[in-house]
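Got a structure for you, written out below as structure tokens; questions coming shortly.
Left out: one protein chain. Kept in place: all the others.
Here is chain A:
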Amino acid sequence: MQTKSILLLIGGALGLFVLGLLVPEWLSYLMIIAMGKGIVVLGVVLLMRAGLVSFGQGLYYCIGAYVAGTLTQFAGISDVLLILLASIAASVLVAALVGLLLCRYRGIFFAMFSMAFSMILYGLLVRSSVLGSTDGFNVLRPSLLGWVPSDDASSDLVLAVAVVMVMILGSLMWLYFRSLSGYAGEAVRENEIRVEYLGTSVFRIIYTKYLIAAALAGIGGTVTALVSGHVDPEMAYWTTSGEFVFIALMGGTSHVAAPMVGAGLFELLRTYAFAIAPYTWQMILGSTLLLIIIFLPSGLWSLVSRFSRQARG
């Protein structure tokens, strides 16, 4: 059973990678962006399962992106593994501090405070002319363990990194959702007092999830920055965080693959909305979300669970 799932995962990763190489360049770019955002949304979903809606994941998304940017542009470090480690470290460090305050709050207060912190970073970045203020700056191409890919191979390297990250983080989160600590989130959402009576610290449960979500957002930001080649403070703006919540609602929260599917569909929907209705593309996005909320309140993934239940029964 175990080896079978691992083989399936590796096969899936290889398939995804080969697919990314075969499809036209714009689509593979879109895939990587979707995977980067999907990883961030995975963290949003993790918090949502504990009943918390974060409108501030842009904070860590932006930190991850700026770590990639500053390391390649100013510190001369281009190794993708080092960059990933650094952005995880930076995101978790900030989350460890911010989380101490944030994890005391619930509901709208959590949402607003998380948004406030990401807007503080936005304000700081806008003021810093060294980092290009609102214009941001460019991210240089990454390398891997001393191997510096050519211009054409560089996006393949980021593709590989994104695929590996999605697979590893996806499986880890899949295991986590099924662990005691994972289920504790739903317990907290249902009744905090009972969870405390059972002898567990609610604060610790939420704090852990907040740290994990921050690390995921940092990684997602790094992947996005490496593929788009540019970072700007917009990544910490609240609309970016809102987009992650949008994708989470679209995909649903019941499965780790839901955010990935949600992110992929979101990017595709947006790019075609752009092409079809250059003036009114926002309306297409908005009405799609409305339709999904009305007809599929648990997100697109509920379709999958509905069909598999039918197939079984």
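Basically, a contact is a pair of C-beta atoms (placed from the backbone, for glycine too) under 8 Å apart; a residue touches a chain by one contact, two chains touch by 3 or more; residues count from 1.
Note that in this section contacts and distances are computed from a predicted model.
Colleague: Write down which listed name, "Leucine-binding protein domain-containing protein", "sulfate adenylyltransferase", "Cysteine desulfurase IscS" or "Carbohydrate ABC transporter membrane protein 1, CUT1 family", is the UniProt protein name of the chain that is not shown.
Modeller: Checked against "Leucine-binding protein domain-containing protein", "sulfate adenylyltransferase", "Cysteine desulfurase IscS" or "Carbohydrate ABC transporter membrane protein 1, CUT1 family": the hidden chain maps to "Leucine-binding protein domain-containing protein".
Colleague: Write down which of A:Ser91, A:Ser228 or A:Ser241 is the residue touching the left-out chain.
Modeller: A:Ser228
Colleague: Given the contact definition stated above, which residue among A:Ser181, A:Thr200, A:Thr271 or A:Thr288 touches the chain not shown here?
Modeller: Residue touching the chain left out of view: A:Thr271.
Colleague: For review purposes, identify every residue of chain A that touches the missing chain, sorted by number.
Modeller: 8-9, 11-12, 15-16, 19, 22-27, 29-31, 33, 126-127, 129, 132-138, 151, 224, 228-230, 232, 234-235, 255, 257, 260-261, 264-265, 267-268, 270-272, 274-275, 278-282, 304
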